[in-house]
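Please see the structure below; I have some questions.
Take a look at subunit A:
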Amino acid sequence: SSDEPEVVEEEKGYEIGLVTDIGTIDDKSFNQGAWEGVVAYAEANGLTYQYYQPAAASTADYIEAITLAIEGGAKVVVTPGFMFAGAIYEAQTMYPEVNFILLDADPHTDDYSAFKIESNVYSIYYAEEQSGFLAGYAAVKDGMTNLGFMGGMAVPAVVRFGHGFVQGAELAAVELDVDVTIKYEYLNDFAPNDNHKVKALGWYSEGVEAIFVAAGGAGLSVMAAAEEADKKVIGVDVDQSNLSETVITSAMKGLTSSVELALTDLYAGNFKGGVIDTLDVTVGGVGLPADFSRFTTFTQADYDAIFAKLVSGEVVVVKDAASVNDLAVTKTTVTLIGAE
Partner candidate 1 sequence: MEYVIEMQGITKIFPGIIANDNIDLKVRKGEIHALLGENGAGKSTLMSVLFGLYKPEKGKIIINGEEVSIKNPNDANRYGIGMVHQHFKLVHNFTVLENVILGVESVKYGHLLMDEARKKVIELSQKYSLFIEPDALISDISVGMQQRVEILKMLYRENDLLIFDEPTAVLTPQEIDELMKIMKDLVAEGKTIIFITHKLNEIKAVADRVTILRKGKYVDTVDVSLSSKETLSELMVGRKVLLEVEKTAAQPKEIVLEVKHLVVKSKTHGKNKVNDVSFKLHRGEILCIAGIEGNGQTDLVYALTGLEKVSSGEIIYKGEDITHRSIRYRNLKGMAHIPEDRHKHGLVLDYNVAENLILQDYYTNKFQTKGFLKFKKIYENADELIERYDIRSGSGARSIARSMSGGNQQKAIVARELETHPDVLIAVQPTRGLDVGAIEYIHKILIEQRDKGKAILLVSLELSEVMSVSDRILVIYEGELVGQADPAVVSQQELGLYMSGSKREVLE
Partner candidate 2 sequence: MDTLLFLLKNMFPYMIPLTVVALGGMFSERSGIVNIALEGIMVFGASIGIFFMYFFPDLLPPQMMLIAALIVALISGAIFSLLHAYASVNLKANQVISGTALNLFATSFHVFVARIVTPNGVEGVKFNNVYRIPTVPFFSDIPILGPILFTNTYITTFIGFGILFISSYVLFKTRFGLRLRACGEHPQAADSVGINVNRMRYIGVLISGALAGMGGLILIVPSTVEYTGVVSGYGFLALAVLIFGQWRPSKIILAAAFFGLMQTISNSSGLNFFMSLGIPKYFYQIVPYVATLIVLTFTSKKSAAPKAAGEPYDPGKR
């Protein structure tokens, strides 16, 4: 029964495959960022590409989708999100001839009992804590002392964004000798709706000046609130300034560019198989967008200065605190709403 499909595969198929995590291809977050990298590279080089949505969010379904992509002709499969760790752990040996680009994770078993990365897998982590740090630093430096953080869900990447944000605000607060407060909450949802808007409106009504929202599409609702309250938003992942006037800056991580780069390397024969990379400031993997015009006092120069300190290691951002409450802060009060 297996002969026939193979014929079809020879004839056509999609050479670059991407398997989405929960959420869709336009989630304003890791799926979309990675996908845009795939599209950019494939279009530029005349390659075929396709994405696959697993039927459910389970390791088995992820593997199934990966298999489907491979049988559909994929020579390289991009899997964005830490949920894929277990699936890639198995897929890397099941399909040794296929290359995998795994984002936000490195392969391990679902119960974290075994870690192993084969030469056909390139794992990319991002230093979200540095990106969040820069955003928090810039906001306080710009004169804001009352901030908010809304995370989509307490997954590692989002947690790192938030922890970095707090530390950045703390450093600026210390430098300026001001007291900063931060409301800190996880929405447990990535979709825009009234609940998030009301939540944000509430925060704004009690003086919060800017909310850093690392929650995909839910950010749109926070922006709607900011417009209504005439307050600010800090975007996430990509430069979101085009979505709303209220977005003063965005804590970016180079999803798109890193995927594009990884694909370029692969086709150039330099695939970083077996490597677990963390893209941080030193390689330009994370940062704020170049436009600082929506700040009042924070400038490009201020940014460059703090960025350099991160690069040099003069300033170190803690990325693996157990809880935001464990971060050593003195000038910053974090009010955690709900659990982390």
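Simple rule for what comes next: a contact is a pair of C-beta atoms (placed from the backbone, for glycine too) under 8 Å apart; a residue touches a chain by one contact, two chains touch by 3 or more; residues count from 1.
Regarding candidate selection, all candidates are chains of the complex that A comes from, given by their letters.
These figures come from a predicted structure and were not determined experimentally.
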Subunit A: touching candidate in this complex (1 or 2): 2
In the complex with candidate 2, residue positions of subunit A that touch it: 24-26, 32, 39, 183, 185, 191-199, 201-203, 205-206, 217, 220-221, 223-224, 227-228, 243-244, 335, 337-339
